[in-house]
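Structure first, then comments.
Excluded from the complex is one protein chain; the other protein chains are retained at their positions.
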Amino acid sequence: MPLDVARIRKDFPIFTRTIRDGKKLIYLDSGATSQKPQVVIDAEVDFYAKHNAAAHRGAHQLAEEATDLFEASRQTVASFLGAKSEEIVFTKGATESLNLLAYSFSNAEPGSKFFIGPENSIVVSEMEHHANLIPWQQLAKRSGAELKWFGVTSDGRLDESKIDSLITANTKIVALTQQSNVLGTINNLEQIIKKAHQVGAIVIIDACQSVPHIPVDVTELGADFLAFSGHKILGPTGVGVLWGRYELLNELPPFLFGGSMIENVTMTDATWAEAPRKFEAGVPNMAQVVGLAAAIKYLQAIGIEEVHEHEKNLTAYLLKELAQISGVSVVGPTDLSLRGGTVSFTVDGIHPHDLGQYLDSAGIAVRTGHHCAWPLTRALGVPATTRASLYLYNDNSDIDALVVAINEAKKYFGQ
Amino acid sequence: MPLDVARIRKDFPIFTRTIRDGKKLIYLDSGATSQKPQVVIDAEVDFYAKHNAAAHRGAHQLAEEATDLFEASRQTVASFLGAKSEEIVFTKGATESLNLLAYSFSNAEPGSKFFIGPENSIVVSEMEHHANLIPWQQLAKRSGAELKWFGVTSDGRLDESKIDSLITANTKIVALTQQSNVLGTINNLEQIIKKAHQVGAIVIIDACQSVPHIPVDVTELGADFLAFSGHKILGPTGVGVLWGRYELLNELPPFLFGGSMIENVTMTDATWAEAPRKFEAGVPNMAQVVGLAAAIKYLQAIGIEEVHEHEKNLTAYLLKELAQISGVSVVGPTDLSLRGGTVSFTVDGIHPHDLGQYLDSAGIAVRTGHHCAWPLTRALGVPATTRASLYLYNDNSDIDALVVAINEAKKYFGQ
Amino acid sequence: MQLDNLYQEVILDHYKHPENKGLAASYDAQVHHINPSCGDEITLNLTLQGDKVSAISWDGVGCSISQASVSIMSSLMLNKNLEQAQIILDDFMLLMQSKGIGAPDEAILEDAVAFAGVSQYPARIKCALLGWMAFKDASVQAQKKN
Partner (left out) sequence: MQLDNLYQEVILDHYKHPENKGLAASYDAQVHHINPSCGDEITLNLTLQGDKVSAISWDGVGCSISQASVSIMSSLMLNKNLEQAQIILDDFMLLMQSKGIGAPDEAILEDAVAFAGVSQYPARIKCALLGWMAFKDASVQAQKKN
């Protein structure tokens, strides 16, 4: 069933405001952060106004309610991913989730399956977001391990041709994005995961741009860890998820140390609670976790398959329309089976920053620059791109507005 | 001017609900987390409903507004602390702030003033919360440094008698709480900070329990770093602050790696933005930061001096009333000039967990256990305590209710 | 009073007059369990004769729920064989997860049915389970030894 976008937009209060003196808001920047439906805002408000207390820390009724809401949210996230509840760790965002892993590897003792030394290698790709690149660069520096990477083909796909020299018996970690936040490319990771597991490597998936847009089942995917952010999936800011296969998660050394993650503490030593608790030090981001669960329920009620289908249709239309504007070049695959609704492009003679500014003056929000994937931008040989990224609240009229504005911008900047 | 508690309570929606079948909510657990005034909830809602976009990442109007709100919040926090705006780092909570420091020390190269090795020592105290203890235990393990600590006197004060053997030329870090979350003790840190600076050590203050309750000016305090959590100061969950003296903060190596904290990135290397940006990787917890600023403005409008005075009067009343119940022993100083409104106590013959449960059945929320300061509880020679912690929305009637309920509990459990 | 569901008389009795408290000098297995969220601790000594629990003793500090629970558990398990003990343990676990709507089998759980009310207080379930988890752990260790 096609999405009723007009009705969906009514769920998002931001669409009642206007931009730059009365223009309709055309929001094409969901790749950076998504807008929030009222139910998500309400869930946070409800937590603060009625159930606020420190979860897991008190025998009083408010604390019980806060704990129940918090743990029920974990269950919601788990079932959305096809995971077990105790495999879900709440973080402040994907960036923390990925850094958690990199530091926890560092915290492993020799002999542990997470211990990484100069004889090991870490494999990433050239299309990684900085959040799934720099933590591994730093882990490589700390441990002496070698950092290797998959390149990107000229049409913006993962270049798997060198898989056998990249993933070898020494490989400890393979950390890859499931969907590029610049190219829109959806990586089919099956072969790589298989190969990585053959050599005993641990596979970490950056699912920031996939989980909000396509059905992801961690059991089917077969990876070991997976990270995403709440704010890109209609949820609040300040919350993220780390999923980990339980046996691994429970064995992984902790990262942040403090209250609620311990088993026993003396002045000189401490032992840890079981996962996921041992990764959730401190009073947690409870209201945000509850808001994230509301976001996921909202998406589930619409249907993530339906959202994906809708974005596919929109992307097809966007690519077709962009192809008709002279001077516009899309970076990344144009084959719809290989990509999602994040479309980066350049316009001859207009710098993305100037184009973005023009679009803004027409009420259209896009992102310009290197999109926190600077090595990729460099590999593509462009100084920067303009990125339109779609979500369930967009429709063809948004794309029409974008196309009109690009054509106007070309006139404005004299192209 | 005394606080108008009845009016203040109207600002907090949670006080319109009831507990355990219709009982009035008596909230004496602000040491764990504070309740939220409507203005804080509204600030988060307003951000999501009207200005939501990724701060620092987009040339469009929403992104500009989000950035402005985010940075104005930094200014609000800075001026509340007597600090400069660029000295404020937003984290997810005090636990992250303190772990950030411990890991950043680990990331320092030999020769850096932050480098810590086996010849160095780290000094904490026996009254630290796990969040200001375990990160230093772990840093000591990683670096080979020695962990030393100030003991606690029998009346619950920091025992400074051994200061000269604790803080020596080898001391690199002195990490202490400004106010104990168990004892309520307010530590006068002047001498210790002076001594630490004489030997060239870096002083880190856990201000979780002080900043929400007493005026704290970082310039007067004279420490180097200071951490606190938003949720204990009427703010949202999922946000914390790390303040650092700018020269130090800017020199400190980063902790979390990812987007927005970089200067330049290649596949193998990265350089960092200046502080505070280099410590804020990823799309930040914008709505929570904005909510925290609203909380601070709310407190400022009432006056933090006035709040402190109010709590002092309440504490005097609470101590006086508790002293009249036979079998009740308060742990921590009874001299009001040495303490704040966090009062832990035991009742002969009733385990804190049972007392807490009884109080809950009377609508009274307290915390029981070791309060994430297990070594302290052990040093005090009690298995656990019951803690009542006060804030601006409490008044004498809350204390009266507590006293009645303790006396009832004694009957109920046959003491 | 709702609280009476939690603090049944038999619980308060066992709290004040615990059974099998005081550690025996000899045992097949000794375990020490802690509740990290509140600090309650118990030490449990267990001796098996064949697959029968022939001796059980314990010591600990904690709230009435945790202390009464280990007291009742210890009396219940004494002289049971491990198969019977497992059935009791499973039943008790089920009761704890029942959110106040479980109908415990008094034939199996005997005095331990008094803990039915605990299942309505999620934060206290761990208190009630502390001794039972210790027993489970100790019985595994004792079997290994034998």
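The first chain written gets the first letter, and so on, giving A, B and C; residue counts start at 1 in each chain.
Criterion: contacts are C-beta pairs under 8 Å (C-beta built on N, C-alpha and C of every residue); 3 or more make two chains touch, one makes a residue touch a chain.
All values reported here derive from a predicted model rather than from experimental measurement.
**Q** For the unseen chain, which displayed partners does it touch in the full complex?
**A** A, B
**Q** Tell me which residue among B:9, B:36 or B:57 touches the hidden chain in the full complex.
**A** B:57
**Q** Just one of A:27, A:103, A:279 or A:358 touches the chain that is missing; which is it?
**A** The one listed residue touching the chain not shown is A:358.
**Q** Pick out which of B:68, B:269 or B:335 touches the chain that's been left out of the picture.
**A** The one listed residue touching the chain not shown is B:68.
**Q** In the complete complex, the non-displayed chain touches which residues of subunit A?
**A** Counting over the whole complex, subunit A touches the hidden chain at residues 20-21, 351-354, 357-358, 361, 368-370, 374, 377, 383-384, 412-414.
**Q** State which residues belonging to subunit B touch the missing partner chain.
**A** 56-59, 63-64, 67-68, 260, 262-264, 273
We adopt the following convention: only the chains that are shown with their structure count from here on.
**Q** Write down the chain pair with more C-beta contact pairs when B-C is set against A-C.
**A** If we tally the C-beta pairs in contact for B-C and A-C, the bigger total goes to B-C.
**Q** Where the centres are mean C-alpha positions, what is the separation of subunit A from subunit B, in Å?
**A** Roughly 31 Å separates the two chain centres.
**Q** Distance between subunit B and subunit C based on Cα centroids, please, to the nearest Å.
**A** Whole-Å distance between the two chain centres: 37.
**Q** Taking each chain's centre as the mean position of its Cα atoms, how many Å separate subunit A from subunit C?
**A** 45
**Q** Of all residues in subunit C, which are in touch with two or more distinct other chains?
**A** Residues 37, 121, 124.
**Q** Using the touch rule from the top of the page, what residues of subunit A touch 2 or more other chains?
**A** 57-59, 63, 260, 262, 264
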